[in-house]
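Left out: one protein chain. Kept in place: all the others.
Presenting chain A:
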Amino acid sequence: MIHSLFLVNASGDIFLEKHWKSVVSRSVCDYFFEAQERATEPENVPPVISTPHHYLISVLRHRIYFVAVIQSEVPPLFVIEFLHRVVDTFQDYFGVCTEAAIKDNVVVVYELLEEMLDNGFPLATESNILKELIKPPTILRTMVNTITGSTNVGEQLPTGQLSVVPWRRTGVKYTNNEAYFDVVEEIDAIIDKSGSTITAEIQGVIDACVKLTGMPDLTLSFMNPRLLDDVSFHPCVRFKRWEAERILSFIPPDGNFRLLSYHVSSQNLVAIPVYVKHNITFREGSSQGRFDLTLGPKQTMGKAVEAVLVSSQLPRGVLNANLNPSQGTYTFDPVTKLLTWDVGKINPQKLPSLKGTMSLQAGASKPDENPTINIQLKIQQMAISGLKVNRLDMYGEKYKPFKGIKYMTKAGKFQVRT
């Protein structure tokens, strides 16, 4: 399926290649570079490129292109999903997935790629299994290895490969048994000029960090499971149980994993946590434009709105912006025309605002497009949909685990049109 993999950095250099079948010359990437040149933005490179003898399927993560070479029919999503899984694994192993990290750990990367694909077909992609085969590099382990001469490579078939629960290793032991769950919700919204909501939906995930000894069997139940309209599970979740009782029953993988991602039905009205008052105008004839932006909290259920970051792509005609923030700092990049305003926390008593003028290119006509405003924010200790975890129970093990749950709301793709 996947013939070869090339890793290309932002400046267009191939810094790693791996072949699973016979070697494909790296000149095949020329087609990719061509497409890269044609695309104005890095993310506009088409994910699938057809060349005379091969097909190139690529993903862009952390400013690295992962280019897979395919020779015959294969579902493109299969390859794309796999490449993302590779990136996730690198991130899991090295903390970050940058060119430097990959170059530093090139041997581990190679060993990983060797295990993840056999003849181009995925073999082991479950991080728990991989970690038994190839231990992640840590400073301690590197030192121990140099002293004792032991290796980073497991000698036994990982227990997970054959077991009922391939995602969990056996023989896990912790002195502190803990299970933490983060319910993180993101609001995707488009607000129109007049402030009314065009579309808004909530996407949520439950990320877990489970460090429990043995083979615990967990059940997690919600106060209001009906809220969840569409869900996708980690393979560990028993689907039947969810169908019948709306309870998440699972044997967790060891460590960090995403238990569930969900979508809150759009029938429910979505609370919009902030409002934006804006007045961005350009006058015909003059080389000045007015910029006036005020933020305020809306439906936040009494919680503070934090880490607010406003960004906006101003029209090409804008040369510079001379603005005055009531709080926080702003930057304007005259090359990319990107305005960002780091607001911080919104104080309901004293609403943050950003006012001032923009200078336009002399003689240029008034730009006829209005910029959209993108907002990022965080609200702690609240899931905006109102989702609540009822209880978490553990079966199968005797000890009492420490359990914790955290809620958070973020803005996802939150846009205000002006």
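Here is the rule we use: a contact is a pair of C-beta atoms (placed from the backbone, for glycine too) under 8 Å apart; a residue touches a chain by one contact, two chains touch by 3 or more; residues count from 1.
One rule holds for everything that comes next: contacts and distances are computed from a predicted model.
Missing chain, UniProt protein name, picked from "AP-3 complex subunit beta", "CAHM1 protein", "Protein YIF1" or "Pyruvate dehydrogenase phosphatase regulatory subunit, mitochondrial": "AP-3 complex subunit beta". Here the missing chain is touched by one residue of A:Ala10, A:Val96 or A:Leu123, and it is A:Leu123.
In the full complex, the hidden chain is touched by chain A at residues 1, 13-19, 21-23, 26, 40-41, 43-44, 46-48, 50, 55, 58-61, 70-78, 80-82, 84, 106-107, 109-111, 114, 118-119, 121-123, 125-126, 146, 149, 151-153, 155-157, 161-166, 188, 190, 192, 198-199, 201, 203, 229-235, 238-240, 243, 258, 261, 263, 266, 313, 315-316, 365, 368-372, 374, 413, 415, 417.
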